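Here the complex is missing one protein chain, while the rest keep their positions.
Right after this comes subunit A.
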Amino acid sequence: MHSFGYRANALLTFAVTILALMCTIGSLSDNLNTPSPSAQIEILNINWFQKQPHGNDEVSLTLNITADLQSLFTWNTKQLFIFVAAEYETPKNALNQVSLWDAIIPAKEFAKFSIHTSNKYRFIDQGHSLRGKEFNLTLHWHVMPKTGKMFANKIVMSGYRLPEDYR
């Protein structure tokens, strides 16, 4: 009855149960946090805007991104993955989301920042309907936990417009 194997088994089962319980509680505690992130994105310059040889529009932007995401961090947060995407509608596509820039924020002290950058990924349309196009810029964040459930959300900023002509 109280053999070595029996005791080892009981101990292991108990340890794993407690660990699983702690992970669950840690993940659930994320729900107690009510974050209040803020962000502004400004388009400083349209570097160039042209039609590629095979017909897709491509534009290069310079952005100024200011954000305060400190309130997203909890004790269960490993890192924050953030990215800025352009979102717009065209006659061909009901929704286009094109990621322009992204970053990993490893700790709370880096979560309040202001950065001046041109788009890291190419802003290419599927087609050639970017001229004079109104679009939204959205700052998305993805909270990657030490363990448990992942959270994601975004701030949508609207009212941006591309020029009427290629340049």
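For the reader, a short list of remarks on this structure follows.
Simple rule for what comes next: a residue touches a chain if its C-beta (ideal position, glycine included) is under 8 Å from a C-beta of that chain, and two chains touch if they have at least 3 such contacts; residues count from 1.
Criterion: contacts and distances are computed from a predicted model.
Comparing "General transcription factor IIE subunit 1", "Radial spoke head protein 9 homolog", "Signal peptidase complex catalytic subunit SEC11" or "Cytoplasmic tRNA 2-thiolation protein 1" against the UniProt entry of the hidden chain yields the protein name "Signal peptidase complex catalytic subunit SEC11". Considering A:31, A:93 or A:158, the position touching the chain not shown turns out to be A:93 (whole complex).
The missing chain, though absent from the display, is touched by one residue of A:41, A:85, A:111 or A:162; that residue is A:85. The omitted chain makes contact with subunit A at the following residues, 3-5, 23, 27, 78-79, 81, 83, 85, 90-99, 102, 104, 106, 121, 126, 140, 142, 144-150, 152, 154.
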